[in-house]
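Every protein chain but one is kept in place in this view of the complex.
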Amino acid sequence: MRIDGKGLIDRTKPVRFRFDGKDYAGYKGDTLASALLANDVRLVGRSFKYHRPRGVLTAGSEEPNALVEVVGPSNQTPNVRATMQEVFEGLVAQSQNRLGSLRFDLLAVNDYLSPFLSAGFYYKTFMWPRAFWEGLYEPIIRRAAGLGSLSGKHDEGTYEKAFAFCDVLVIGSGPSGLIAALTAGRAGADVILCEESHALGGRLLSAGGTIGGVPAGEWVAQVVAELQALPNVRIMPRTTVTGAYDHGTYGALERVGLHKPARPNLPRECFWRIVAKHAVLASGALERPVAFENNDRPGIMMASAVRTYLNRYGVVPGKRVTLFANTDAARATARELMAAGVTVAAIIDPRPDASGVEECPVHVGAEVVGSRGRLGLSGIQVRKGSEVFEIETDCLAMSGGWNPTIHLTCHMNGRPRWDEDLAAFVPMEGAVQGLLAVGAANGSMSTHGALATGHAAAMKAVEALGRKVSVAVPEAEDMPYRLKALWAVEGKGRAWLDFANDVTTKDVKLAAQEGYRSVEHMKRYTTQGMAPDQGKNSNVAALAVLADATGRGIPETGVTTFRPPYVPVSIAAMGAGGRGEGFAPQRFLTSDQASRDRHAPMIEAGLWYRPSYFPKPGEATWREACDREVTMVRQAVGIADVSTLGKIDIQGKDAGRFLDFVYTNTFSTLPVGRVRYGLMLREDGLVLDDGTSARLGENHYLMTTTTAAAGLVMRHLDFVHQAFCADWQVRFISVTESWAQFAVAGPKARALVNSFLESPVELPFMGVAPVRIGGVDGRLFRISFSGEEGYEIAVPTRYGEALFRDLVARAETMGGGPYGMEALNVLRIEKGFITHAEIHGRISAYDIGMEKMVSAKKDCIGKAAATRPGLWGPEREQLVGLKTHAPISSGAHLFVPGTEVHRETDQGYVTSVGWSPTVGAWLGLGFLKDGRARIGEKVRLVDHLRGLDVICEVCHPVFHDPEGEKLRA
Amino acid sequence: MPELIAKSALEGRSVTLGNVTLAEVAVGPITSLAVFPAGGKAVAKGLKVLGLAMPEPGTFAEKKGARIVWTGREQAFLMGVDAPPLEGAALTDQTDGWAVLSVSGAGMADVLARWVPVDLRLAAFPVGRVMRTQLNHMNVVILRIGDHAVEIMVFRSMARTAWHEIETAMHMVAARAGVKI
Partner (left out) sequence: MRLTCPLCGDRDRREFYYYGAEDYLHRPAEGAPLAEWDNYLHLRDNPAGVLRDLWYHEAGCAQWLLVTRNTVTHEILGTELVAERKA
């Protein structure tokens, strides 16, 4: 029910929204919870396990009951706390965790079955008969379990991530946060002020009182106006700081667009990584419920929440309110309700020495012991001494005291300290480097305490930053915090601790009785604190009950570990920008458009996009295109873009010496104008990479790496250089991106190359020369990855597209054309050339038959370890070729024909395969135990995944032109 | 004889959304100077012709259309002019290796804060400073050329992704500000 003249909502701006299919009206500034309460909707959800009717309990992000699904155009967000969701025009929300309607939830039968559903029931109940688990129990449990549901559709919403940096991060904008931000802000420090709610002020928006002689609300408005005017202060409303991490890093979730209708490009949420030199934790405190029988009915709420709904939203959640509280401060809720004309039926105060003087009946030394009302509260039972009596009420405001919101101080494994006076945990100072807890978060419960500690923490930060400022702390209420700890009222029935997960005091006692005495064990056995609210409302009370049941004190019992995030964070926000095109950079070749123009399907090679094949009219499958392209290269000439290979320019007097150190073979003796194949090992003796390096000048080399290992090799070279020979006269830099490079391969390659060079050159096999093409300086290499006479022509990248189009056009006049990755792969398999399919990280030089390439005359990286026992010998799987007439697969394993197929009889595996139109057979490369001694033998190739079982001939890995006559022609 | 036409990575594209403009810019030749051990004096002498010196870490300097940019330990990029004859350093042409994007306007830092994990506040990253860092998953060189302007050097093959990322962030920042697009 809405009360006239109260609240900070904008009554000139009504907002229509829908809940469970029914239309309602609220005002701008309302949360879904306040608007539903204003419409007298008390029942908003069902509990997790027993499907008990539930209403709004709190007015903040700790809400355990009022979890709803918000339905958007392309998404459905479950477990949205109605207490945080602002209403907007067209908001659609629905209750969750029900079967049928909210009022007649079919799963409410669980409540009657509760004797069988106590803590650990699933460990005990579903154990027998064994066969029933998969067929019966699991499907039923799966359907009943889980909170809320998704749309099942792809979430088209926009999400964002961002980084921010500041001198002082202030977390929370209550009195302590505001004065901290003001102090640091006036001192000229860069301040970020994060406030979880949409409005700044924290508890000052809910409570009355004065600050510095003006009403608290006015003071808030003044401070906020000043902060907004300071260019060095950044105010971030709707932003919850979710975690504290190493070295001043904080995670924060901003609700950017969740309070308005969806708009293109407007992020729903943004996940911030904030780096702060200093942080002030002004997160306040959370009021704690009291456990008594049936304390979970709609209408039973936190006293501070009732006060918030009254003062901030102008809403009273009942007509006859009762208060059950163990502090003086909580009495304000009753007084303010009465002042607003609401009937307060009674105050029940368990403290025998509490004051009995109020403008309503007060029962001192009494406790609430029960409640009634099926879908909403209608009355409570009160016990005073031996007498039990009934009070008619539709709203019970309860308070068991306050827990400082210390979560962030514990995220770096800090343990909090038990404060006997507060009967609560408070932060251990220094638990998070650079973060100071202030105000209620640090146990200073009065407004004065909040202002004084907030100011003091900010002053510390200001001084550490070398700045100066003078800010007076305004006068404010400084009432002592007097409470008698009350966790649970004695009684027989079910008294709830964790509302969201349906954990009662009985469950905790049962856990203790069954030996789960450790708080971490009790938590997992009962699921206490494992719901979306993560025990914010209940953990301390639960461990107090556990402490009592095990005869220990609370500090001795200890707390469970606080972990980030403080509130639920959607994966979409954390991973923002990592979807679709943002998943990884896309690297495009200069020939990309020309290849697409020819309808080449592009495949990913690392981050690169390379043409798979170039289809011709009439070709129905990729294989037809691939076969044609292979034959084209073998008989005429083919063009392929090979720019993806890593290229490293190496210069200096010690360049040759450096290459000798990183390659197994010798490069210092390579003549200028020549190219050599090189093998590179890791220091553990296994193969890192291979490639060709060219000597361009006396002190100038150009190394090529495989596409896959380009980054890896650069990192390796940097390490070797910086760690072992930083003083050598050698410098290197990647030029991969600087050159577009094209393979021209086939018997007609030489004729094609000479047709476009300004002056033809005669290059020997493995030669390199500078050339000019149409006025552009380029480089010509005579190297081959196909086994045919081959050239690679390199020009500065800006000319790449033009040269590719020109080369392809020329090739086509000679019966040739472009070829793609599929043909390139078949060509190199026919020739027995290896790639990272073969040198996959577990392969030694010996395994690929290159042990003789490890020079005996010099040291090199990996040389010593390569001689380790076990890296050579007949027990090693060695590179072989495989030939057969049926399709085969890479990943298949090899066995001796006639033997059983299992792990122990495994003889090796296949790394690359392809149909060879040249040989007229399926060819493969693979590794076979003692393979080189087994050429000519038959092996059985088995691939269970693809259902293959084929006999293959073991061959020398070079099938095509084994003498290399074509290469050297 | 083939006619080779030069093409830049993004063909000089530009776009403005809200108060931020993104554009591919031409910066002329880029040469890497990697100073050899004990090569410092010779390099200093060679650079004198241009009125430039090897920059301190994290800085760049400009003189008459020539720019020298720190890019690493004992390494700098000379941009905008052909490298003069120089002893004491390895010279490597990098002109074609990079695409250069300019991001400018009042919302520049807001846009980059979506992808760049480094403090971009003017006090921490003033005009005349350069840094090597990341733009989402890409390694980049960022030069602060104005209070509200940077130039971002990205590997040429990744230029389209860099463009996509920055443009996406521009859309989100503009939508937050309520700009109708």
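Labels for the chains are A and B, by order of writing; each one numbers its residues from 1.
One rule holds for everything that comes next: a residue touches a chain if its C-beta (ideal position, glycine included) is under 8 Å from a C-beta of that chain, and two chains touch if they have at least 3 such contacts.
None of the values given here were measured: they were computed from a predicted structure.
Enquirer: Looking at B:Arg13, B:Lys63 or B:Arg132, which makes contact with the chain not pictured?
Expert: B:Arg132
Enquirer: Could you tell which one of A:Ser74, A:Ser101, A:Gln228 or A:Thr249 touches the chain left off the display?
Expert: Considering all chains, including the one not shown, the answer is A:Thr249.
Enquirer: So which of A:Glu477, A:Asp684, A:Asp906 or A:Asp930 would be touching the chain we can't see?
Expert: Of the candidates A:Glu477, A:Asp684, A:Asp906 or A:Asp930, A:Asp684 is in touch with the missing chain.
Enquirer: Determine which one of A:Leu106, A:Ala726 or A:Ala969 touches the chain that has been left out.
Expert: Of all options in A:Leu106, A:Ala726 or A:Ala969, contact with the hidden chain holds for A:Ala726.
Enquirer: For chain B, which positions touch the chain that isn't shown here?
Expert: 57-58, 71-73, 117-119, 131-134, 139
Enquirer: Suppose we count only contacts with the excluded chain; which residues of chain A make the list?
Expert: 163, 245-249, 273, 275, 412, 433, 683-684, 714-715, 718-719, 721-724, 726, 859, 863-865, 867-868
Heads up, the rule we're going with is that only the chains that are shown with their structure count from here on.
Enquirer: Distance from the CA centroid of chain A to that of chain B, rounded to the nearest Å?
Expert: Spacing between the chain centres: roughly 30 Å.
Enquirer: Once bound in the complex, which stretches of chain B touch chain A?
Expert: Per the stated touch rule, the residues are 1-8, 32, 34-37, 75, 89-90, 92-98, 113-121, 124, 136-138, 155-158, 160-162, 164-165, 168, 171-172, 174-176, 181.
Enquirer: For the complex, give me every residue of chain A touching chain B.
Expert: 158, 160-165, 190, 256, 263-267, 273, 275, 577, 581-582, 584-590, 607-608, 649, 651-652, 727-729, 731-739, 756, 758, 773-776, 795-803, 806
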